[in-house]
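As you look at this complex, bear in mind that one protein chain is not there, while each of the others sits in place.
Up next is chain A:
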Amino acid sequence: IGFYGRSDSYRVATTQDKDDRSPKKKKGAKEKEMDDLKKEVPITEHKMSIEEVCRKYQTDIVQGLTNAKAAEYLIRDGPNALTPPPTTPEWIKFCRQLFGGFSVLLWTGAILCFLAYAIQAATEDDPAGDNLYLGIVLTAVVVITGCFSYFQEAKSSKIMESFKNMVPQQALVIREGEKVQINAEEVVGGDLVEVKGGDRIPADIRVVSAHGCKVDNSSLTGESEPQSRSPDCTHDNPLETRNLAFFSTNCVEGTARGIVICTGDRTVMGRIATLTSGLETGKTPIAKEIEHFIHIITGVAVFLGLTFFILAIILGYSWLEAVIFLIGIIVANVPEGLLATVTVCLTLTAKRMAKKNCLVKNLEAVETLGSTSTICSDKTGTLTQNRMTVAHMWFDNQIHEADTTEDQSGASFDKSSVTWLSLARVAALCNRAQFKAGQDQLPILKRDVAGDASESALLKCIELSCGAVRAMRDKNKKVAEIPFNSTNKYQLSVHETEDLNDNRYLLVMKGAPERILDRCSTILIQGKEQPMDEELKESFQNAYMELGGLGERVLGFCHVMMPEDQYPKGFAFDTDDVNFQTDNLCFVGLMSMIDPPRAAVPDAVGKCRSAGIKVIMVTGDHPITAKAIAKGVGIISEGNETVEDIAARLNIPVSQVNPRDAKACVIHGTDLKDLSQDQMDDILRNHTEIVFARTSPQQKLIIVEGCQRLGAIVAVTGDGVNDSPALKKADIGVAMGISGSDVSKQAADMILLDDNFASIVTGVEEGRLIFDNLKKSIAYTLTSNIPEITPFLLFIIVNIPLPLGTITILCIDLGTDMVPAISLAYEAAESDIMKRQPRNPFRDKLVNERLISIAYGQIGMIQALGGFFAYFVILAENGFLPTQLVGIRLNWDDRSVNDLEDSYGQQWTYEQRKIVEFTCHTAFFVSIVVVQWADVIVCKTRRNSVFQQGMRNKILIFGLFEETALAAFLSYCPGMDVALRMYPLKPSWWFCAFPYSFLIFVYDEVRKLLIRRNPGGWVERETYY
């Protein structure tokens, strides 16, 4: 509450405010504006008299604005609608995909290809088409992967479209004395508007008159209870005062008339929306990881490329040849298919999560939950059921617990007591709530109720335990009623009795317990009326305190059978001028209500904790309620105390308690505003269990920023508009699918379709799994880079015929490697990933030096040898023994040499030996496929043996067959010699790489065995990625 006090200094008149927002803004003004938005609401109208407000807007309290004036204001202020958040044009998104990541490198390659071809075309009559061909292929690769990523992204962002509600809002305004229904967009400041129950408030209005008007501010403040509105200013804070109603909140019941004071983006809601869309969100952790990885790979590619370019020049190759080498090295170094693989893996996980009620809007957010180290959760609706439920009752001098679970699986209490029947009768009769029609087949708890939250809770409780309330009400006809009002703090009604022979009237009353007690002289114990003595009063006090301490709202109930002599049948009860007995009643009992936690939440919070995730509750609700729920769901775990608890236990002042002793803390919004940044960091660092109560939207943002400052990856859950800035600022914002407001869904990255906090745990699990699996996938894909690069390097350095061509490299990267790499996304977890700490974003990288060491330095090298062996086998069996190959390149690649001698003295024409060379490319390619079989099996696990992990991943097995079939197809399909220059292999050549494939498997199994045998040993430190 107090935070708003700070806004004093920003409280400038709205007119002045408007000047600030003149359309011409300089640079930097935007930033200032953002700071401005982070501050509180500059509304003062609630403190003005109605006349002053009328004067300010030149309107009339009866006639409203004139049409001319309204038109003038409309032109001045613009329509009453929120400016939609700026969207990136589609073509920019497309270009980002087209030129992001490795694309730049591949574009360079493609351009070099075209350049080389242009040079050849200019200098030769009959240029070889190789470079042109390769350039086209590279361009196609970039464009196709770009399109693929673009469409994947477009698909996931399209999910949002379904949430947009395009029905235009209507508003009832009074202009020139006439009521007119206009489009809510045309409402202007100064308009006199009328709202009734069920309407959406069209703008921020200053209430001038109200009849039983209640508004639901939950989307703005998080308070779940409807609040009444009246013309009086009850609070300095515009959000707390009764005489303001806010844009896009709902009027629940009653009617009200008011003057519009703010429209569109200037409304409280508009400011939050603008703040939200203006927030810069950082990159997702996985995006940072991928960027880091791209930097490494690009660095290696550029370094190798330039080194060999210079080396080639020094070795006396021509510029053209050096450029062609450069292209080859770039193509070999860039894992062309990897980004598409990552996208597919993330998409698959997103789909899996959607099945578990986590809808992912932004693909990269899939992993974010996995690396989350702090969850800031809203209370209402996420942790709780967002439904008042009777939790406890006190009667017969005893507290009884009611069943609050969603499925009524909890314990029940003794319903046989006569007192309970009386209590139930009072609760049922003194109750205006009723079920909406046509829901008889629904379970009671699912039915919709017309009436306020407490009465609905009572209604459902009675309906559940005593049967049809309607029948009870029919039998006990209501003859008079005084509704609840804030001065009396009670509600009473007078009924006929069920017993037809009994002509007495029954008076039932409920209200604030202390008020009810004051009116009672007796108390019902075990069905018998006893006089209220001090002992019973104290016992009442204790029960009241205890239930209040649980954060529950307590109501007292009493009744009396009115004596027939004073109130005979047909007595005219006058409710305005109370002409009947309202004291000396008989106290029946207390009932207390709370919005109970969801059943699955305590378990989920426990799982989060064992997964090393800190759960912080951030709510707009009262500290006591917040703390009670926090204890109920385990956010404050059993045995942990706050500073206040310690103080109370030791009976010392709060100031004497060492704050370090308390692991838990509950922080009030009022205190939060006085905290410096250091104090804030201190709290976040030193308390493991934190509850923030009574927080404003801006404070939620500050909390999130505080956590992020400490290096945490923060997830925020929330449903209200007030949560949306925090949702946007968080590393991952999680909105509620059912209860969430559109603005919050807009700001979030993920939507929980069932509003259940427990679904987040699923998300965390999936996120961690995909991170692990992406590592495996990348390790697998990167490994084949070495057998792709080394042929080029040896070709340049020792002048052997080229062992592997650029086209075959592309066949590996974009063909055979794809499905196995993707299949690793389906790999099951190796151990319980929910039992370990969240990854440290500074230390635990997706791609680290150990992964590179394993993939490039070890497995990749074995693979390269496998490929080279196949290459030497083919050349040797065709007549070129290994010893003869070194240095042969110059003649080998000379078109005019058509009698090149092999080791047997045979003479080869250019074309003949080229066919052998291309057969070698094919064999090298096939060998890479063969060694990648072992690699994919090896990459399935990072620590366990394959024999422990099993081969249950069907997609992976499919991938093995698919890549083999594809390799066979590329080798044997007629026409491939022309299309890709790949030639059929003799069957025996398929087996060349088998020993190396086996070697990879054995080597890595031994490595993993050593890791398991010596945890923390040298092998683990150097090779566990």
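In this text, contacts are C-beta pairs under 8 Å (C-beta built on N, C-alpha and C of every residue); 3 or more make two chains touch, one makes a residue touch a chain; residues count from 1.
One rule holds in what follows: contacts and distances are computed from a predicted model.
Only one of "Cytochrome b-245 light chain", "Sodium/potassium-transporting ATPase subunit beta", "AP complex subunit sigma" or "Large ribosomal subunit protein bL17c" fits the UniProt record of the hidden chain, and that name is "Sodium/potassium-transporting ATPase subunit beta".
Only one of the listed residues, A:Pro531, A:Gly905, A:Gly975 or A:Pro1015, touches the absent chain: A:Gly905. Only one residue from A:Leu753, A:Leu881 or A:Leu1010 touches the chain missing from this view: A:Leu881.
Residues of chain A that touch the chain left out of view are 125-126, 711, 842, 857-858, 861-862, 865, 868-869, 872-873, 876-879, 881-882, 895-899, 901-913, 915-916, 919, 986, 995, 999, 1018, 1022.
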